[in-house]
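As you look at this complex, bear in mind that one protein chain is not there, while each of the others sits in place.
Which chain is which? They are A and B, in the order written, and residues in each are numbered from 1.
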Amino acid sequence: MTEPTVPEPYVAESPGREAWRMYSRNRTALFGLGLLFVILAITFYGSFFYAGDAYDIVWAPHEPPMVTPEFPLGTDYLGRDIVTGMLKGGGPTMAVGAAAALITMVIGVSLGALAGFYGGWIDTALMRFTEFFQVLPALLFAMVLVTLFSPSLWTIAFAIGVVSWPQTARLTRAEFMKIKELEYVTAARAIGAKNTRIIWKVILPNAAPPLIVSAALTIGVAILFEAGLSFLGLGDPNVMSWGLMIGANRDQLLDAWWPVTFPGLAIFLTVLAVSLVGDGLNDAFNPKLRER
Amino acid sequence: MSTVLDVRDLTVRFDLPRPSMFAARPQLEAVRAVSFTLEEGRALGLVGESGSGKTTTAMAAIRLTEAAGGQVLFDGDDLLKLSAEQMRLRRRDVGLIFQDPYSSLNPRARVVDIVREPLDLMDIGTMDERMGRVRELFTLVGLREDQLSLFPHQFSGGQRQRISIARALTTNPKLLVCDEPVSALDVAIQAQILNLLARLKQELGLSYLFISHDLGVVRHVCDDVAVMYLGQIVEQAPVATLFDAPRHPYTQALLAAAPSLKRRKSQGYTRAMQIKGDPPSPINPPKGCAFAARCPKSRQICTEQRPTLQKSDNSRVACFFPA
Partner (left out) sequence: MSALLEIEDLNVTFNTRYGAVTALDSVSLHVNAGETLGVVGESGCGKSITALSVMGLIPSPPGRIAGGSIRLNGEELTTASPARMRAIRGAEAAMIFQEPMTSLNPVFTVGAQIAEAIMLHQKVGADQAMRAAVALLDRVGIPSPDARARDYPHQLSGGMRQRVMIAMAVSCRPKMLIADEPTTALDVTVQAQIFDLLNEIQRDFGAAIVLITHDMGAIAEMADRVAVMYAGRVIEGATADDVLDHPQHPYARGLIDCIPNIAKGDAALREIPGVVPPLHLLGAGCAFAARCAHANNRCHTEKPKLAAHGHHPAACHAVQEGRI
């Protein structure tokens, strides 16, 4: 009661539209979104301009950047063009990130929703299961999975998803436990809604904001994870990715900095953009910031 | 006049956390063998302070809280014995209105969908018929059709409560359970909602199970009143009898405590009957009368034996020394 109540004007503004209005007021978040669009556009359209194969050896090895006009970022230890690698590798890198985040969300949200909604022994069983995954060292576990199933883009995404869902599950469970006590959930039951409807149609949309934020941040984490695995030589050798470029060139880092630095910079900027978008979404969904 | 709801010996227990890993789970008896009947077209008020079990009683009667025992006869069926699916289908006959107009409507749904949802769930009518019913309800509760596609947060508290009432009425229920429907509203808005509820009861022949802590509101809406204390009914009577000649000391104390425009500081008003302390905890209920520790008339028998409801005329009271 510290501020006078100022009721909203009566215009139909959907929650999504309202969130966008809040989001668009946040400059850093808009910058992140812009950066993300630029990165996506460059990697998407760029690969049309650079039609060559990123694996082709096109020049002498370790050509420094800004020396030969055809190869503005230089070449790597085998003489492959770095610009082509960056443009061709961006798509798979981001695809792995998105796929891993999707797997994380599907497993995490499903288990968290069931545990939080039903409680009791279902909750106890699912949470012990979650903790089992949570205590495993994530990178090691992912490495084991990738080695077991032979490295491909999909096994890598799967491995990252399998090791990162427990956090999402815990977040979802906490949201469900909070929301299921609210009166509109009782109201849904009172008009004869079944449990499946209450879980997916009533509680989940209301639990969505923190989950969307967490999904955005998970994409960033997954991209880093993929880079880490590739760096350790566990990337998919048949698909060019930024992580693979770093992994392949890391031994020559002291002789040639550029084959590692440029993909690293790309990863940094992408993760930064995704994180800024995630933070922006977090603020946009936070009702406490609405009236400012 | 026929009976809409006949509740017999309804009991609700809640589990408490175990004190240690291997100890038995202690239980709290929130509602202890409560019985009452609600006649068609009448409103029964359940009155009591927080922790009296009034809301739990109503929620258990319509199976939104699990009952530990008893019977709830509604239209010839014992609701507590129905299968989950049978119960789900019976929900069309019972409407529910909540206290908090801010948390009782799904913030992510448009109000038209909120009001139509009961018809969707019960699969009643075509889409056109359902939309027609929603428009009809909007007019009935005093909302405008151009507000149909708005979201709940775009309405004031009183309007949200109207939406809540519309949703409860969608499937033409016989019984409306109202859980403190006006206590979160400003007085001027309270009057609007109370008048609306009174009008709907008259026009649609509804029966209300009306939960409230506000005696003024109960006096205005209800035909009969049951006063609850620590999970039990301590007195039940027609509204005029209960307010004019309360018999249980707790009812008397409640009436003395309720603020009234007639009691003026300027005329040196001091409270006739003041009870001390807080209600006892339902975790460890006293052996005798639950009210004995706060009761000015308490004697030895009150702390040793539990008084049962004694019927006289059309009222009941559970007290060894009723007025």
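Just so it is clear, contacts are C-beta pairs under 8 Å (C-beta built on N, C-alpha and C of every residue); 3 or more make two chains touch, one makes a residue touch a chain.
This one's a predicted model, so the numbers in the text were calculated from it and none came from an experiment.
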| item | value |
| --- | --- |
| Hidden partner chain, touching residue among B:Arg133, B:Lys201 or B:Arg219 | B:Arg219 |
| Residue among B:Gly158, B:Pro181 or B:Pro307 that touches the chain left out of view | B:Gly158 |
| Interface residues of chain B (partner: the chain not displayed) | 49-50, 156, 158, 186-192, 194-195, 198, 213-217, 219-221, 239-240, 243, 253-266, 269-271, 274-279 |
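As a convention for this text, only the chains that are shown with their structure count from here on.
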| item | value |
| --- | --- |
| Interchain centroid distance [CA atoms averaged], chain A/chain B, Å | 48 |
| Contact set on chain A toward chain B in their complex | 7-8, 10-15, 182-184, 186-194, 197, 202, 205-206 |
| Chain A-facing residues of chain B, complex | 62, 64, 88-89, 91-92, 94-96, 98-100, 103-108, 117-118, 121-122, 147, 149-151, 153-154, 156, 164, 167, 170-171 |
